[in-house]
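Would you mind keeping the following structure in view while I ask a few things?
Showing just some of the chains, left in place.
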Amino acid sequence: MHNQSLKLGVDLNGLTLHNPITVASGTFGFGREYSEYIDLNQIGAISVKGLTLEPRSGNEGIRIVETPMGMLNSVGLQNPGVHAFIKEEIPFLRQYQTKIIANINGNNIEEYCEMAQILSNEDVDSLELNISCPNVKNGGLAFGTNPEVVKEVVSKVRKHAKKHLIVKLSPNVTDIKAIAKIVEQEGADCIALINTLSGMAIDIYKRKPVLNRISGGLSGPAVKPVALRMVYDVAQTVKIPVLGMGGISNTADAIEFLLAGATALAIGTANFANPKVTAEILNGIETYMRTYQYDDINQLIGDLR
Amino acid sequence: MKFQGLVRIISKKEINDEVFTLCVERPKAIESIKAGQFFNIKTSAYGSPMLRRPISVSGYDKDSIEFTIKVIGDGTKQLHQYEVDEKIDIMGPLGNGFEYSNEQEILVIGGGIGIAPVKGLLEVLKRENPNIKVTTILGFKDEPYLEETFNALSDTLKIVSETDSRYEKGFVTEPLKSIIWKPFQMTYACGPTPMLKAITPVLNAAKMPVQLLMEEKMACGIGACLVCTCKIKEGDFGYKHQRMCKDGPMFYGSEVIFDA
């Protein structure tokens, strides 16, 4: 029994992974740093740090607040820009068998389209459309919170994206199912969720918000129950596969997301406390599969009784 | 592969009510350590606080690594509860540490718990070059600690305190200004940001190179998450964000922009 090899491969509707464990955008850089702690070949896919058309130096001031079993970040998409990514990072990542997901971020719809266009001709495996960044035209609310804007951005980007397209949803919405349906209708291949919850912290000694931009993105175990509910709701609603994330920190969390219907998982914040957490979770999933007699991970996905 | 894992605590020593040292077994996998580097330490096996805590190396040899820690919140409180022979999860060494070769005369400035990595530095420098001339300035808010240790490591030692009347009153900038004419080849400094911010222009103006060991709240500690930044001059008017954990925590005084 113990020697029987388990089938761990999953298919995110065109993006096949040799196992369902991926890492979340912005928490793993471009893989370089973590490659000194774990074997990147063990990771199904790496979603790289959120890319923008031009290099960005990110937000000033404090960028992190630790909160009870979570953290707020306000990195502000610091990244070398899509061209440097293509030149410097793709070749590095291609040394490993992990798939490359390019997380793309625009200031406006045109930028999203342009990035999709550019990356469609490059050696990446999937594009992850991050629609949680603030939309300046819509008064700073994220692209991903307004159903009409979601419809427009996904349909336009779809036309430029000649690759597997993931759309990553913001959890800061009343009805995640409605947004997910639109994303599916407009032709996304896969839905990723959740991005960070909007949160805030105040420095009571200075009597100021800790973060210059007042609010930041909450991630980590604290948000797991919210993420799991949204992943479950979306998996019940759409037919395209779901890449589930939000607070996954150990095997039990991962199994919960798989049972809730996520076809693959992304680990984010948990990497910070434990750089080997992805490998440990993969191991734990295998043990669980043996105990509960699944020989193919696909039997486990969505297998709620 | 870099080291992350459990190491045994060899010894623990209380320095005063708030400060203590933990000495741990140095894992074989760690080939080199540099003064000024740090380890990111998991304080609790039970998840809270969630993030590791960066702690500088305050000394090391081929078998052990020493940390000198000040209790300020839950994470450091938890570190304080570890006992000899228990195991603790450390990750590192991280960051770029101090740069040193064979300086003959140096100045060292430490503030508060920032004296910890400076102690580690002096131990190494003395080991490698017993004739090095060391002038040390230490500043404390309250009662100084590790005075004897620094006495042994320094040729000249000045200690100031904001409140302890047995010592010169004030900040490290005062004694610094009075000796800045000396021909130090290098200054090494670690302490709270306001201290580093205060000494840097003084040293820059005197055209004296200074290595600042800086601090910023961290998450990954290895350069992947970009939550820790240091604003570094670029060109004449520009700046770039470097990673405190990976590109630092040591930066030269000439390159850092101190905001706010």
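By letter and in written order, the chains are A and B; residue numbering begins at 1 in each of them.
Here is the rule we go by: contacts are C-beta pairs under 8 Å (C-beta built on N, C-alpha and C of every residue); 3 or more make two chains touch, one makes a residue touch a chain.
Source: prediction; values computed, not measured.
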| item | value |
| --- | --- |
| Chain composition of the complete assembly in this structure file | A x2, B x2 |
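Note that in this section only the chains that are shown with their structure count from here on.
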| item | value |
| --- | --- |
| Between subunit A and subunit B, centroid-to-centroid distance (C-alpha), Å | 36 |
| Subunit A - residues contacting subunit B, complex | 26-29, 32-34, 36-37, 49, 57-58, 60-66, 68-71, 73, 75, 78, 220-221, 249, 269, 271-276 |
| Footprint of subunit A on subunit B - complex, ascending | 1-2, 4, 42, 47-52, 91, 217-229, 231, 239-241, 246, 259-260 |
